[in-house]
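Step one of this worksheet: look at the structure below.
In this view, the complex is presented without one of its protein chains, the others remaining in place.
Let's look at chain A:
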């Protein structure tokens, strides 16, 4: 067995240098990249490049016509674009911020010595496992202004609940609340991992110095859980910026256009058969997400190094 391996790698190295390329010696040949490269190329690279081209055409499923940057012009003139950009931003910041705060709070609670800790951890994580569409449809029923459980419960204590999903000023926030409920488990999990990896010595030393619970949190947990914070912010912000499934399941961007985000605008264009236009929209969405996340991730990671 061992001899064959040695023999084979020697052969490969010989043939590689014969072809004029010198490689750092690896026990594997570069052929091993091929399956992954083929799958990545066919399913990701090629479609991405093709998408850039098709965003410059007006195409139907049956044919296409090159029209230059007209799709981008139309897309940026879309009356709902500015409001949907704004909704996207509000939604992303709201869900991301709430997940950081709630996730950290829950993680601290669930790493402390409380009764039924394991059980509570699974309870908090459970919504993450449920299908987003299922959650969306369930909450649509619960949030029905007249017959929904939420408003009926509020009625019992004498409060007239608002039209959670039908009031234009509330719809987006209601969906964001559900997103937070569903996503906070993952944030909590990341924070728990971050907190339990802090060495106990710090806490012991702090106790010797007479630090209270707040000092522990402020000066040990918060700074040392920073990698977890960065991960939660980045993940939830990306998720928020391109969120679509929950919004679509709950309001379809409605009432009217009041909870439309970029992704739902693009989806509606695709649905209407404006394929070129929606491809252009996807390119724009890709650039917007990159433009927000790349500098942010650089910034957050640099801070981490400085600590």
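Everything below uses one rule, namely that contacts are C-beta pairs under 8 Å (C-beta built on N, C-alpha and C of every residue); 3 or more make two chains touch, one makes a residue touch a chain; residues count from 1.
Note that contacts and distances are computed from a predicted model.
Trainee: Report the protein name recorded by UniProt for the chain absent from the figure; options are "L-lactate dehydrogenase complex protein LldE", "ABC transporter substrate-binding protein", "Fe-S oxidoreductase" or "Inner-membrane translocator".
Mentor: So, among "L-lactate dehydrogenase complex protein LldE", "ABC transporter substrate-binding protein", "Fe-S oxidoreductase" or "Inner-membrane translocator", the name matching the hidden chain's UniProt entry is "ABC transporter substrate-binding protein".
Trainee: Among A:99, A:121 or A:268, which one touches the chain that has been omitted from the display?
Mentor: Residue touching the absent chain, from the options given: A:268.
Trainee: In the whole complex, not just what's shown, which of A:34, A:82, A:137 or A:294 touches the removed chain?
Mentor: Among A:34, A:82, A:137 or A:294, only A:34 touches the chain that is not shown.
Trainee: Hey, which chain A residues sit against the chain that's not shown?
Mentor: On the chain A side, contact with the omitted chain comes from 8, 29, 31, 34-35, 38-39, 42, 58, 60-62, 65, 74, 79, 144-146, 163, 165-168, 252-258, 268-274, 276-277.
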